[in-house]
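Removed: one protein chain of the complex. Kept in place: all other protein chains.
And then chain A:
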C-alpha cells in the first residue's frame, strides 16, 4: 500500500550555543566565521591532556530556583525550547497532540559527577533528591514536556552524537504516523567536565591544539587531529503542514525526510567504506522522495577526526554519485565545536536557515583540503546556494547513522 505521508514543516527554531545565546546570534556568528572554542580555565583542567573546549556563549538565563533542580543540559534545552516555541508563535495546540523528542548523548553527567562528590565527601543524606531526574537521559525531554504540557509522548532517543538528529527523525515519524500534530524536537548536551574530556582524550578523539583553540576544529583539513568538545542545545518546532497552515504559521521549510541506519562495524570507529552512512543518506532521500540531483547542500557531520571525516566523504560519494561534485558541503563544527547529542539538532537549525537564506556559512580552518577527500567544501567565503534540498548528517559512537533532508 502506498500513501502520501503527512508533510512536516519547521515553524520554530531555538538554540543556545558556543556562538550565541539564541538562533540569531549563532547564525550571525556562523556567517562571520567566528570560533566558539577557547582555552578552558576550570581548576580541574590542568590535569588533562586536552585543555580546550567550546562552552556556551551565554549562561542559561533561568531564575535561580528554576535552575537548581535542572541539570545544565536540561537548562539549555529549556532555553532553546522556549525560544523555538515563541518563534513558532506559541501555537495553540491540543496538549494531547503535542509531543516532545529531546535527546542527549550522555545525559546529566555533570550532575552525576558533582553529586558523586557530595556522596563521598558529605554522605548520602546530603545527596540531592533531584539527582535522578537530573541525570536521567530523558530528563531534558521531560523538562521540555513539562514546560509546554506535551501529552502525546516524551521521547529521548539516545545515540551518542547522532541523538539530536535521531530525535528530529523520530518527531517526523510521530507526525507522519498521526500520533501528534506538533513535536518539539532537538538535542542538548552539557558534558564539558573532567571525566568526559579525559575519556574522549583517551580515545584519541579530541584535538590537542591547546595553544590554538580557535583553529583546533578543522574538518576535512589535512592537519585535523580530532574534535573540540562543545556544549549547547537546539530545538525545532515540527508541525504537520496542515496544522501550520490552519493557524497561519510562518514556515521555515519542510523536514522532507529522514534516514537511519547502523554500521555494526565497531563501537566507536567509523566503517571506512562509509557503507552505513551512505545507506542513511539514501534512506533519507527515499523518505523525502528526493533524487541525489535535488541536493544543493550537505551539512556534514565532519567532526574533524582523521577517520570520521574521510569515511563521511566516501559515504557521500557513494550515496550521491558524481552529483556530490555539485554540492556545497560545510562543517558547522569548525566554528561551534562538537555538541555531541545536540550537534544534529543545531546543524538541522543551520541547514534550515541556509536553505531559507540561500547561503551556507563557510567552513573555518580549512587551510588545505585532505588529498583523500573529494568534496567541494565551502571555505573562506560564505557561498550563495540555489533552490533545492539540504541534507544534514549525524553519526554516533555505537555505529549510529542519521541523515535528515530539508526542503524549502
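The criterion applied here is as follows: a residue touches a chain if its C-beta (ideal position, glycine included) is under 8 Å from a C-beta of that chain, and two chains touch if they have at least 3 such contacts; residues count from 1.
Here, contacts and distances are computed from a predicted model.
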Options "ABC transporter substrate-binding protein", "NitT/TauT family transport system permease protein", "Acyl carrier protein" or "Hydrogenase expression/formation protein HypE": UniProt name of the undisplayed chain: "Acyl carrier protein"
Sole residue of A:7, A:25 or A:69 that reaches the chain not shown, by the stated touch rule: A:69
Full-complex contact with the absent chain, from A:128, A:210 or A:273: A:128
Interface with the unshown chain - residue positions in chain A: 63-66, 68-69, 125-126, 128-130, 133
